[in-house]
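With one protein chain removed, the remaining protein chains of the complex are shown where they sit.
Note that the chains take the letters A and B in the order they are written out, and that residue 1 is the start of every chain.
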Amino acid sequence: MTKRAKRDALTFALFTFPNFLLLTVFVFWPIFYSLFLSFFKWDMIAPKKRFIGLENYRVMFTDPVFWLVTKNTLILSVWVVVLKLVISLSLALVMNRDLKGRSFYQAIIFSPTFTTSVAVAMVWRWILEPDYGLLRVFMRPFGIAPINWIESTTHSLPAVIIVLIWVGIGYDMVIFLAGLKNIPPELYDAGLVDGVNPLQEFIHITFPLLSPTTFFLTITGFISALKSFDIISILTGGGPLNSSNVLVHFLYENAFRWFKTGYASALALLLFVVIMAITLIQNRLSKRWVHY
Amino acid sequence: MARIVFRKKTPSWIIGRTLTHLVLIIFTLAVGLPFFWMITTALKSPAEVATFPPIWWPKTIKWDNFSKAWATAPFGRFYINSFVTAITGVLLEVSIAALSAYAFACIRFKYRDFFFLVMLAALMIPSQIALIPNYVILSKLKWINTYKGIVIPYVSSVFGTFLLRQYFLSVPSSLYEAAEIDGLSHFKTLIYIALPLAKPVLGTLVLYIFIGKWNNYLWPLIVTTKQRMRTLPVGLAMVRDAEYAIGPEHLMAAAIFVLVPVLIVYFFSQRKLIEAIAAGAVKG
Partner (left out) sequence: MKKRNLVWILLLAVLFLSSPLFAQAKSEAKPEGPIKIVYWRSLTGVAGESQDEVVRRFNASRNDIIVEAEFQGAYAEILQKMTAAVAAGDMPDVVLLDSPHMPIFAKNGVLVDLGQYVKDEPKGFIDDYIPGLLADGYYHGTLYALPAMRSTPLLYVNGDMLAAAGLPRRAPETWDELREWGKKLTKINAKGELEQSAIGLTTGLTTAHWYFQGAVYAFGGLVSDEDFGIHLTDAPALELAQLWQDMVFKDRSAIPSNSHDDFFNKKVAMVFGSTGSMGNVYSRADFQVIPAFLPGQKQNLVPVGGAVIAMPKTGDTWKQWAAWEFLKYFTGTESQAYLARLTGYMPNSYSASKDPELVAYYDANPQWKVAIDQLNYVRPQASVISLPKGTAILQQMVEKLIIANRDVKTVMEETTADLKKEYNDNY
């Protein structure tokens, strides 16, 4: 190697060392350590861990609470993503024109994105209070009796879904707006010339051209929903009876409340595998996507 | 550019516009009302809180709800912890991102692309897999209940590196070669040539990372066990468990303590933030 190449190699190493060291210790290594821990029974206090092979996995797949939690996570993720997309796309379409006060609307609708989830969940807990909460104001005109969202096994998950959607619409809307802006106006003009109505315009021009954006938001939204923790932890605590419990919260309970470190590691590993699989599929598919 | 289509201001157009505004106002209210509700509740007395139909604005404002809420937990301490960890976290993460981005964009190295792929792989890994292992590592290092314990595991930078690298690559490599010929060290090149290229996005990146660290809940929850090391989100969650001594008006006041800094930052920077996020999505 030339002297310059040597110096470059050294500088490269020096510049990237902090990042790679951190990534190795706190991002890559944990995968293997989690795998390792999942074969043991350990309560984080005892000096010795007990090897139990695949027992944690066997327990996991026969644990009705695990299946309930998984079901909740999937239901939550699907509903949140779908509703978020529908609402935010509608809002983006509506906003995508020369509108007075547009930046004001946008600023407000986007504001929940950066709020602290703990505070938001606490506010929503109060909004959902059956007798005195704000939501009841909007239910009464429709003659709906007070609903105890938080303490109901049927309504706790919908409550979580509502809050997650509330938090997320702003972000999706902004992304959709950016995607809409990227559609060449000539295409719309061509459509106008052909005499299409707004609905046809949407189906044949807008939506197809938005599909990369839609795809991006679907996948990232879904993955993000799978990892939900904060809102659930404060809003319902996963209850009652695990009716609103989700994977990451279940993981937290097992690891840090009941000290079932091995079992929790098995859960973590499952979540990891699922998310990696979805991410890889996304990568493959988006590479194949045709842009023009 | 938004679609600009010239239409006559026909009655149907006016109706359309009105409906548009109506829809937007409804959704803006849907998003904004919870914040408003939080504020009015925090100003009410206990009797006014537990009423239906609700009272929209209290007759007398109970400012001492704030002092009572403040007294339920060491919020001053929580603020300090949040600031210290968020600011050091941002500084570290951005520095690490800048160094890595420069290395990937501007330094010739045989295995550069390989390492870049490794780093991208890290982007795909969900952080939840690392919760237990990182906790175990930190407890062996005796970093539980320390600022470094809260900060260090989360200052590796993949997204920031990627972003800055884009900007560093926006000039032809001949510019960097010229700097090299002039005898500039890589470090100086980074500071004087590469970083200024990222000026448009640097401020936003810093804000974005800062807000993320400020709002972080699960990791500080796990890694702090002493009240005096807790950050705001964790401290707030603990307040909720205070034994029956506080009512909704105090909880809302406490929520305000936590949300105000973030909302202030947001309202001063929202235009830039939104632009940056929109731009990032387009670049994909």
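The rule is short, and it goes like this: contacts are C-beta pairs under 8 Å (C-beta built on N, C-alpha and C of every residue); 3 or more make two chains touch, one makes a residue touch a chain.
Model, not experiment: these values are computed from the prediction.
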Which residue from A:L14, A:M44, A:V137 or A:I205 sits in contact with the chain not drawn here?
-> A:M44
Sites on chain A contacted by the missing partner chain, in the whole complex = 41, 43-46, 131-132, 145-146, 150-153, 237, 239-242, 253, 256-260
It is residues of chain B that touch the chain not shown, namely 46, 50, 72, 135-136, 138-139, 142, 144-145, 225-228, 238, 241-245, 247-248
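Convention: only the chains that are shown with their structure count from here on.
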In whole angstrom, how far does the Cα centroid of chain A sit from the Cα centroid of chain B?
-> 16
Touch list for chain A against partner chain B, complex = 5, 8-9, 11-12, 15-16, 18-20, 22-23, 25-31, 33-34, 37, 44, 87, 91, 94-99, 101, 103-112, 114-120, 122-124, 126-127, 129, 131-132, 134, 136-137, 140, 166, 169-171, 174-175, 177-179, 181-182, 185, 188, 192, 212-213, 216, 223, 227, 229-230, 233-234, 248, 251-252, 255-256, 261, 264-265, 268-269, 271-272, 275-276, 279-280
Complex contacts: residues of chain B adjacent to chain A = 1-5, 20-21, 23-25, 27-28, 30-35, 37-38, 41, 49-54, 96-97, 99-100, 102-104, 107-110, 112, 115, 118-119, 122, 124-134, 136-137, 152-158, 161, 186, 211, 214-215, 217-218, 222, 232-234, 236-237, 240, 248, 251-252, 254-256, 258-259, 262-263, 265-267, 270-271, 273-274, 277-279, 281-282, 284
